[in-house]
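Please find one structure pasted underneath; my questions will follow.
Only a single protein chain was left out; the remaining protein chains are all shown in position.
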Amino acid sequence: MTDRFVTRGFVGRRDQGAGGDGLSGDERRRRTPPGQYLTDGFPVLSAGPTPRTPLDRWSLRVDGLVTEPLEWTWQDFLALPAREYVVDISCVTKWTHLDMRWKGVSVDTLLEGVQLDPRAAFVIAYSDGGYTTNLPLGDVLNNQAFVAYEYDGQPLAPEHGGPARLVVPARYFWKSAKWIRGLRIQDRDEPGFWESLGYNNRGDQWLEERYSGD
Amino acid sequence: MAIDWQLGTVTSTRDETPTVRSFTLALPTWSGHRAGQHVDLRLTAEDGYSVERSYSIASEPERSGELDITVERIEGGEVSPFLHEIVVPGDRLELRGPIGGYFVWEAALGGPLLLIAGGSGVVPLMAMARHRARSGMSIPTRLLFSSRTFDEIIYREELDRLAATGDGFGVTHTLTRQQPDGWTGLTRRIDEAMLADALEPLGSATRAYACGPTALVEVVANGLVRLGLPPDRIRTERFGPTGT
Partner (left out) sequence: MDEQATTLAERVAEMRDDPALDLVLDANALGGMLAGLFGDDVTGSPGQCAHCHTVSMVGTMRAYTRGPGMVVRCPACAQVVLRVVQTPTATYVDASGVSWIRIAR
């Protein structure tokens, strides 16, 4: 790494300078986590083919260490109390997009109808296509996480995780599982798809917890 | 043997179209390559930030000690605008290769050959066409080539010359977005009917190579299978949207 050849004149496109319209330079800097650059785009990043579960076969579950699992059909899910969220999103691939507008159902609302076992400590979000990610229960309660079905006033597009995805704004975006189908409550932590292969178990973008050992 | 990074020196450049440029790189220690293979290019900024991109080798294996890559300038891209705007002869670029054991053709494999290209997907197929010309074996070959406009046909004049040699090399162009006045050629995207027309004179022993955007490659592979070509005679290389 120390004697890496340097390519004459190459700088790379790191900070496009775009994003955070209407915000002062100071505020943009303040809201950009360490090591990130601002964008007003919404990059599509994927680990596999886009799942296409028809809505009449879709369901969202809460299961695991609960007295009785809960399951919502798409109609049931849309009938749940939802609200608009405007949040800053950071991806571990270094882009941050400020003030992204979502509509969704708080995880608190989803957990309202279940009785958690006293040993419950972790949530595993699982998705169509086999993706998983793990979070401590404390990271998804108290309005810290929601299941979104609209982005920017439109139904969430399949390539962005539609019909519904988890959003956890305080964590790198890999924790915001696309194509979510369930939340499994566990007493034991279980590193998910990226957490088991070099990425940080917790993923707090303000502490720059990108990789294992960070 | 691991494939190590090495330094090549840009000795010349050549504009193929208003947005496509070829670069000739001289390589002190190059073991040679096969038509269809690619190299990885690595660009490193002073602070250590680096990006890598893969580029098909455009030149034929018979040219030793140097190779050509052909790069389309992608608006908003991170690498291609740098290569087009900053790199000049004399500059050195880090690369490794050759890479690719699957999407390759050698004259010894014989033909007939059906080469199908979408835009800059023509690059590895051009290496095959150039190698074929040097081999002196008049292998019946058809290149089916989709471009957006006449001016955007990469290697147009050289392809005209290869087709005029009368050694069994033919090119069918289709221009999908805009055609010049008096154009009597094809104007639609490559489809099964076009593939059938190209394949018919070549026959069922044909080896097919298709390269271009993923959507085009999928249509071609599917179409050729439906036309009865054995899947193991169909080789494809997906570029993604355009290859940045």
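Letters are used for the chains, namely A and B, taken in the order the chains are written, and counting of residues starts over at 1 for each.
Here, contacts are C-beta pairs under 8 Å (C-beta built on N, C-alpha and C of every residue); 3 or more make two chains touch, one makes a residue touch a chain.
The shown structure was predicted, so the numbers you read here are calculated from the model rather than taken from an experiment.
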| item | value |
| --- | --- |
| Option from B:Asp40, B:Glu66, B:Asp91 or B:Glu158 whose C-beta touches the chain left out | B:Asp40 |
| Absent chain, residues of subunit B that touch it | 1-3, 38, 40, 52, 54, 96-97, 99-104, 213-215, 218-219, 221-222, 225-226, 228, 231, 236-241 |
| Interface with the undisplayed chain - residues on subunit A | 43-50, 52, 92-93, 130, 157-159, 174, 194, 196-199, 210-213 |
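To be clear about the criterion, only the chains that are shown with their structure count from here on.
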| item | value |
| --- | --- |
| Distance between the centres, which are taken as Cα means, of subunit B and subunit A, whole angstrom | 39 |
| Residues of subunit B touching subunit A in the complex | 5, 7, 42-46, 48-51, 78, 82, 86-87, 91-94 |
| Touching residues (chain side subunit A, partner subunit B) in the complex | 1, 4-14 |
